[in-house]
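Quick notes on the structure that follows.
Partial complex: the chains shown occupy the same locations as in the complete assembly.
Naming follows writing order (A, B and C), and every chain is counted from residue 1.
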Amino acid sequence: MELAMIGLGRMGANMAERLARGGHTVHGFDPGEAARQQAAARGIAAHATLAETVAALPSPRVLWLMVPAGKIVDDTLAQLQPLLAAGDTVIDGGNSNYKDSQRRAVQLADAGIHYVDCGTSGGVWGLAEGYSLMIGGDAGAVERLRPVFATLAPSQDSGWGHVGPAGAGHFAKMVHNGIEYGMMQAYAEGFAILKQKREMGFDLGALAEIWREGSVVRSWLLDLTADALKKNPEMQGIAPYVEDSGEGRWTVAEAIDLNVSAPVITLSLLERLRSRDDDSYTDKLLAAMRNEFGGHAVKKE
Amino acid sequence: MELAMIGLGRMGANMAERLARGGHTVHGFDPGEAARQQAAARGIAAHATLAETVAALPSPRVLWLMVPAGKIVDDTLAQLQPLLAAGDTVIDGGNSNYKDSQRRAVQLADAGIHYVDCGTSGGVWGLAEGYSLMIGGDAGAVERLRPVFATLAPSQDSGWGHVGPAGAGHFAKMVHNGIEYGMMQAYAEGFAILKQKREMGFDLGALAEIWREGSVVRSWLLDLTADALKKNPEMQGIAPYVEDSGEGRWTVAEAIDLNVSAPVITLSLLERLRSRDDDSYTDKLLAAMRNEFGGHAVKKE
Amino acid sequence: MELAMIGLGRMGANMAERLARGGHTVHGFDPGEAARQQAAARGIAAHATLAETVAALPSPRVLWLMVPAGKIVDDTLAQLQPLLAAGDTVIDGGNSNYKDSQRRAVQLADAGIHYVDCGTSGGVWGLAEGYSLMIGGDAGAVERLRPVFATLAPSQDSGWGHVGPAGAGHFAKMVHNGIEYGMMQAYAEGFAILKQKREMGFDLGALAEIWREGSVVRSWLLDLTADALKKNPEMQGIAPYVEDSGEGRWTVAEAIDLNVSAPVITLSLLERLRSRDDDSYTDKLLAAMRNEFGGHAVKKE
């Protein structure tokens, strides 16, 4: 197919390249000069304006958004909408909140434009291995994009699918990331216990390697963890500081809204918050309380 | 009554003084010269050997142990037992593990010696306000000690009681401390949330003071917390480092053995462990994993 | 003072009565005939329309809203606003979300009307013991209401206070309830552990009674818990089903927004959600997974 990739950051550029390799004609767009040059070096002709990009596309147009979630998506849509026509399709492949996607789908539908929300997993490995794609939106629009999804996914018929109405793709991706938080935390806790058992002298990378084959905990995340542990078993130079990117918070909030108790996903998020607070008021106050009632000495700062 | 207080540390000396004030004749014992002198200054005649202490007591003898839990209790009992006779009573008022108390009760019963385990709550405030006493052991032995308990407790008839067979007193105290961990953590988390909401400009000490009267969360711990917050609202000079003293761990282990899910007491303990780990391997590995799959930058140490 | 109590449900009627007893002139309002009759029986003259209520008040008018949080507050304000004049004051004493209170304060300020948000704790006991009042809003407006707060609170000078700008009162109440969830869960877990230790034969009501005096965990909630345990130690006829009323959810959401890890308050909420799900899909799927990888039998439904 012929389509535009709006946003040529790490994810967008990789996806554009995978599409081009798969025989699609990809028109890139990025407001940044450097991003456009890098895309060009990878064989993606990149435009500097949305107007040019849209003009270069045949009708009905297909545009894939790969921009940071939030206001930028709305701003981009606000600019795009006047340039588009009924029958065109916009796919949001980023990590948008599913409620935003529901809202945007309704808004574009009023102009006859199809809006498809696509949860995209695979990270930096997607270029080589393919992306797992959870797709929400109108079934007809999704079906017409089959060649695109089939190329981005690991294979023609696997790793992608239409999972529900508008918002369903991003909802599924949100929960996917919540699960990811929980899995990561489970592995990290386990390796921390093994490491702390100093008298056993475990080689964590070697142990992870053993688990990669035949064990119940084998996974792609374990493959990567084994790699990280072999490269840097002491995690030297890495601060105990863990970012979160939104989907975990949304999953926690959504679970509570749905009255589903999801303690492990929730705690995984809270541990990330805790990792970024090296001066916990909670803990200081606890130490002060112990001093108050029991006369227990506090540790001086 | 006439009895011995074995161990004149902060708790033991305070309890000896409260008993003496209440009209009891208290023979102190402590191996430390300084502790004995301080006790003497508070009107407690203190012996330097267990043999002297035991010799000074009328039969049947009553000895209250207030020594650190664990090996010291066993060592003290090993020294005491040959000095005692059938009909004597030993009370362990410290924070012993209830299983140890069960074992010790059996062991001393073989020699006809009564063993009473007394969970003691109240901390440094017990001298003035009285101690809450949860008492395990033989009902007859407990009943004979009524005057002692009635003096140590806040009042004759409240704040103390026989709660069950050998070990029951220390079991109840263990769970008491587990609850204490949970309550403390709940307050500390709440105040940390209020503090972080900077635009509200909360005066935490003043707010705690408001809650002390009429609110659902009013408690003695809140009284102390209000005091701590007024004295040092920024918790200056206090490290975010929280000790635990064993009972919390035992409560968590016991709950699991009993197949009771106690997430709040459990998490309260884990947060204390976490507070003492400012270089969490778990968190470093999580940061490394994020870098592996998503190319997310780690924070440098 | 002379003021109106808008809403004569359990809380509103009690507060109206406490105010009347304290010498204030209280004009009641409730749309329900039964509520008005009950109020009248307690000496509160109650109007059937807001217009009548407002007309009965001297200027500047003072109206205390005690209606369910959410849409009803907005609806009531929409009806009230045209009836009020610059200089009047409306107090929301219910469990409103603090963000709603901030919005409403701005909206009424445009009409020169003071809006005071008052977090009210004390439950059904407040009539007799007084309410703990956390008050947000303009300092001048709060100061003018001093006689009202002083009467509702446990005493003239304690249990109430101005804690910050608009919304601060409801924010503080929200966190208060989060703490309450954590404390309740800590107690409940502790008593469940004690109960499960059957060989000890604990009398939970008697043990709670012991803790009420002198222990570190003594509190008003423990007083009530002791009462509940004495009345019904086996909790006969009570389903293991725990409601939540919103503030706990808001506290959890707010903590995450503020990047504060509050695991105990959070887990206390999740346990309530879990208590209401007696057919957990999570647990069914876990059983199915164990069967898949290990051939472990599932329990049949």
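Couple of notes before you dig in:
FYI, a contact is a pair of C-beta atoms (placed from the backbone, for glycine too) under 8 Å apart; a residue touches a chain by one contact, two chains touch by 3 or more.
Everything numeric here is computed off the predicted structure, so don't read it as measured data.
Summary of assembly composition: all chains derive from one sequence, 3 are present in place, and the complete complex in the structure file consists of 4 copies.
We take it that only the chains that are shown with their structure count from here on.
If touching chains are joined by edges, the resulting network of the protein chains shown connects every chain directly with every other.
For the copy pair chain B and chain C, the superposing rotation over Cα atoms measures out at 180 degrees to the nearest 5.
Ranked by how far their CA centres sit from the centre of chain C, the chains are topped by A.
Put simply, the C-alpha centre of chain A and that of chain B have 48 angstrom between them.
Averaged C-alpha coordinates give centres for chain B and chain C that are 33 Å from one another.
With each centre defined as the average position of its C-alpha atoms, the distance from chain A to chain C rounds to 39 Å.
Shared contact sites, meaning residues of chain C that touch two or more other chains, fall at 216, 259-260, 262-263, 267, 270-271.
Remark: chain B residues 121-123, 126, 129-134, 153-155, 158-161, 163-165, 167-168, 171-172, 175-183, 185-187, 189-190, 192-194, 196-197, 199-203, 206-207, 209-222, 251, 254-255, 258-260, 262-265, 267-268, 270-271 touch chain C in the complex.
Those residues of chain A that touch chain C in the shared complex are 216, 249, 252-253, 256, 259-263, 266-267, 269-271, 273-274, 276-277, 282, 293.
Residues 10, 123-125, 184-185, 187-189, 191-192, 195-196, 221, 224-225, 227-229, 232, 235-243, 263, 267, 271-272, 274-275, 278-296, 298-301 of chain B are the ones touching chain A in the complex.
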